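Since the structure comes first, as structure tokens, the remarks are kept for the end.
Missing here is one protein chain; the remaining ones are kept as they sit in the complex.
Let's turn to chain A:
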Amino acid sequence: MSTAAKVTYRSKKKSRAGWNVLGLITFVIMGFPVYWMIITALRPSQEILSYHQKLYPSSVTFDQFKRAIDMPNFWDNVKSSVIISLFSVVIAIGIGLLAAYAIGRFRFWGRRGLMIALLLVQMIPATSMLVPIYIQLNDLGGLNEYWGVIAVYAASTLPFSVWMLRGFIINIPRELEESAMVDGCSQMAAFRRVVLPLLAPGLVAAAIYALMTAWNEYLFAYVLLQDNDKYTLSIWLLKFTGQRGTDYGALMAGSILIALPVVFFFLLVQRKVAAGLTAGAVKG
């Protein structure tokens, strides 16, 4: 009996080892391009422009980063990216929270229609909105202005933010609010004092997801902005490719600088984002 148990235990362990090897292979394949970016950014230029690439650097240097930062308009574009992402996230999350609370807590006429509309707009390919938005902003004088891009980003992250926040709100027991209201809070006060603190982690997750979307967007930024000093960082990357070839070392260093903040924040909240993304599928 005990030997039988031992055998199954051992075979289970053995089979798990096989899966672990497969898992590590997946890890290597998925991670290799990221590794290659980091390695390239850290090695000296003569090693990058080499016909005999090595899988590891012989020496480490920060020259590539220095050259990337010295590229024209780097700091201007950092500023643009930060302004545009922050404003669009604040608007999307602020407005989204109100709408999510309404959908999650109230029964009202048109609620279901609104929920369907929120999911439906996500099905429209962004490229098909490009032309009318370009024309509309041109009429309003919003081309090459931050507010034009901010409005577009806020609106395009809004449906998803509402949807995700709704998922978090319906998981907060209604009784908590009701007891606060019995104790004399108004509905909004109960929201502020009871729901909001409990919602904070979800709010952060939704905000970071919206931030990631805004930070990584390139198409609208490329079309709606026109000055070199107003472009966002994604567009800045296009500068490394010129007529005379691509400066790969600086390009990889610049890529790291752009990816680092979003990757860092996203690693912190990924669990909640994954849950929020598919909440609609599980509930519907």
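Here, a contact is a pair of C-beta atoms (placed from the backbone, for glycine too) under 8 Å apart; a residue touches a chain by one contact, two chains touch by 3 or more; residues count from 1.
Throughout what follows, contacts and distances are computed from a predicted model.
S.K.: There's a gap in the complex where one chain should be. From "Sugar ABC transporter permease", "Monovalent cation/H(+) antiporter subunit G", "Dihydroorotase" or "Cytochrome c", what does UniProt name that chain?
M.R.: "Sugar ABC transporter permease"
S.K.: Residues on chain A that touch the omitted chain in the whole complex?
M.R.: The list for chain A reads 16, 19-20, 22-24, 26-27, 30-31, 33-34, 36-37, 40, 48-53, 91, 95-96, 98-99, 101-103, 106, 108, 111-112, 114-117, 119-136, 138-139, 151-152, 154-156, 158-159, 162, 181, 186-187, 212, 215-216, 218-219, 223, 233-235, 237-238, 240-241, 246, 248, 251-252, 255, 258-259, 262-263, 265-267, 270, 274-275, 277-278, 280-284.
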